[in-house]
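Note that one protein chain is taken out, while the other chains of the complex remain in position.
Residue numbering begins at 1 within each chain, and the chains themselves are lettered A and B in the order written.
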Amino acid sequence: MLTNREKEQILISSGVDVRKCMRCGKCTGTCPAYDEMEYHPHEFVYMVEKGEIEKLMNSSSIYKCLTCFACVERCPRGVEPAKIIEAVRLAVIRKQGNNHIKAEDIPCMAEDDDTPGQLVVSAFRKYKK
Amino acid sequence: MQKIGVFVCHCGTNIAGTVDVKAVAEALSHEPGVVFAADYPYMCSESGQNLIKDAIREHGLTGVVICSCSPRMHETTFRKAAASAGLNSYMVEIANIREQCSWIHKDMKTATEKAVILGRAAIAKVALNTPLTASETPVTKRALVIGGGIAGIQTALDIADAGFEVDIVEKEPTIGGKMAQIDKTFPTLDCAACILTPKMVDCAQNEKIHIYAYSEVESVKGFVGNFTVGIKKKARYVDETKCTGCGLCTEKCPMKKTPNLFNLGLDTRSAIYIPFAQAVPKVATIDADYCNMLKNGRCGVCSKVCTAGAIDYHQQDEHIEEKYGAIVVATGFNPIKLDNFDEYAYAQSPDVVTSLELERLMNAAGPNGGTLLRPSDKTHPHTIVFVQCVGSRDTSGCGKPYCSKICCMYTAKHAMLIRDKYPDTEVYVFYIDVRTPGKNFDEFYRRAVEEYGVHYIKGMVGKVMPQKNGKLLVRASDLLAGEQLKIEADMVVLAAAIEPDKTARSLATMLTASMDTNDFFTEAHPKLRPVESPTAGIFLSGVCQGPKDIPETVAQASAAAAKVIGLLVKDKLKSNPCIAHANETLCNGCSSCERVCPYGAITYVDKEFRMPDRTTKIRRVASVNAAVCQGCGACTVACPSGAMDLSGFSNQQIMAEVDAICR
Partner (left out) sequence: MPISEFKPKIVAFCCNWCSYAGADLAGTNRLNYPADVKIIRVPCSCRVNPIFILRAFQRGADGVILCGCHPGDCHYTTGNYYTRRRMTLLFSMLDYLGIEKERTRVEWVSAAEGAKFAAVMQDFVKTVTELGENKRLEDRRCKKP
């Protein structure tokens, strides 16, 4: 039951109760990065509820989220989809374990247009010293 | 000396099947105080009751214990039997040896042992019983209805119909409430005014009904059957008895820039005004915040033009005190303020309106004379977006956690009316769920979709952005199609959640009626007593108890009226004698009991006591109002000095039961 353990981990690290979602779609209606995404905020919540964490972790959508918190701000049920996405990102990082980006990888990554901007920024932040 | 009689019922084989009834009667006959013990196949039968009556007369019994079924079943039967034999009906105790013994145990020996113990406990209790009599209080045959909306109007009409006097207190200058502001009603599309105004006129003409318009309830004292209510009649600056409602003053008044609150501020009126043409009472009122004469003593036009001489700039608030037997709360609702919902741009654009505002915009008596125009530039809107659940079903703290119940239906109505009148206007309704339970409701909603071509989209609007070209860019999700929509709309209509009127909270405190966390009044029982407040003599009508539409409100209003009539036809009220009472010599006046009492039944009085040294001293002691106390016993435990006790369930009695069980 790998999926369930992962789901539990996501729920714990995000602190989000996905069962509070009443599927109104306001998060998706408000998301400025909608067009970039394969999965959208309400789907993130639903997929976590169904335990489809693997699918989410492999999707680039989690890096397309701007973490602008518009969905968190406007959710009428206080579900906080952005926090779920952040937790999935974290899960990816933890799973990769040793595959951390090294300082010397950054320059060539920055040149690559396909690299999500946020990844580069956080890599810079990590190795700024 | 106690003379207790014990009667053990076989209940056919229901009890006798697992309990050795003869052994129980024999065992209990040796208990202290017991002078008579018998068993009988059916105690509740007439001959069984006669057995009890005869024993009471023959042995001069002072207490009766009946070992039978649950007291919830036959307590009243046996009490009546005892009373008819001359024994106080509260000197009867029942040991429940059927539901709580014979029916749950299979072993004869265990069941019999338990039955004996239960009987012993009842004997121990009855030995300490005291004769109780229900107290009686007279009933003032007059009802007060707080709130003059459709709920209050209907309740008042029904009570008056039964021949009782009713007063309506309404805080606005006219009765009618929210229904008077509504254009059409679902699902029949009758004009709201056409069905409401005749009822308003009925109220005005009914000699049993007195309307205190532009008035508020200031204080409530007393209890069921005997309320004394203070009413403040706010100064209108117009003599109600003289004003004919001709409206000349409103035409001549120079202060035309006063916001018209009846039209929700969508247009303006004069400072002296009659809210709408069919207002009841049809009397002018001066808005003191805008009247030049009242603000700086210059003007006086209205008083000059008034031929009836009704204008009185020196009028003061009037305070009246009236007595009532029953009070009906019908304080109604308001749409919530939308300050927490910036994303819908309600404050930024005049073209984003609430549904109630849309009612006024579409109403023939509204600001545009019935033509639907954009408030910003008075042009015809071609695309209208409706947003459902604005603040309803919201647990994030911005809105209300409950479903406002009426929005799905009135939005279907609006959409249908707009498509009917302006077929070139596209209407989009964004919904989370469409909730249409009710007679002909779902059919109505489906008609909006199938016959009128309203676009219902499952999803929520995330943001409304006013554009430079005057349009509103609506960003929303279409969950079924799995896409994000961007619609350029001319108008956005928000189905704002409804909340109880703000005055309800302070009123609840005055009435000691309980409220839930959303400030809706709580009913005495959610299923079986839906129109009564737990506080005796207070009844609930309309949205003050929970969101409801007009048919439901009217049904509840009539139900509340029926309850009021049921109370007012009684000349005297008999109350449950099992109530709290204070031992004044023990009471130290700490007010602990007063604070825990959910009914406000406990007050403190100054009483004179003779001291041991023959002087007198005035002490503050608790006094329980027998008509209000419901006998829960919360005060008896809160009392630190043990002065409070509960008749019928006294400390001594319960302790005796504990002892008997543990013996």
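We take it that contacts are C-beta pairs under 8 Å (C-beta built on N, C-alpha and C of every residue); 3 or more make two chains touch, one makes a residue touch a chain.
This structure is a prediction, so every number in the text was calculated from the model and none was measured.
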Looking at the whole complex, which visible chains does the left-out chain touch?
B
Of the residues listed, B:S396, B:T522 or B:N583, which one is in contact with the missing chain?
B:T522
Of B:G63, B:P173 or B:G633, which residue touches the hidden chain?
B:G633
Pick out which of B:G5, B:G48, B:P71 or B:G462 touches the chain that's been left out of the picture.
B:P71
Go through chain B and note every residue touching the omitted chain.
70-72, 96, 98-101, 103-107, 110-111, 113-114, 117-118, 121, 514, 522, 534, 578, 596, 598, 630-634, 636-638, 646, 649, 651, 654-655, 657-659, 661-663
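Heads up, the rule we're going with is that only the chains that are shown with their structure count from here on.
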Just the number, please: Cα centre separation of chain A and chain B in whole Å.
48
Parts of chain A lying in touch with chain B, wherever the complex brings them together:
20, 22-31, 34-35, 40, 42, 70, 74-78
Using the touch definition from the top, list the residues of chain B that touch chain A in their complex.
343, 389, 393-399, 430, 432, 458-463, 475-479, 482, 484-485
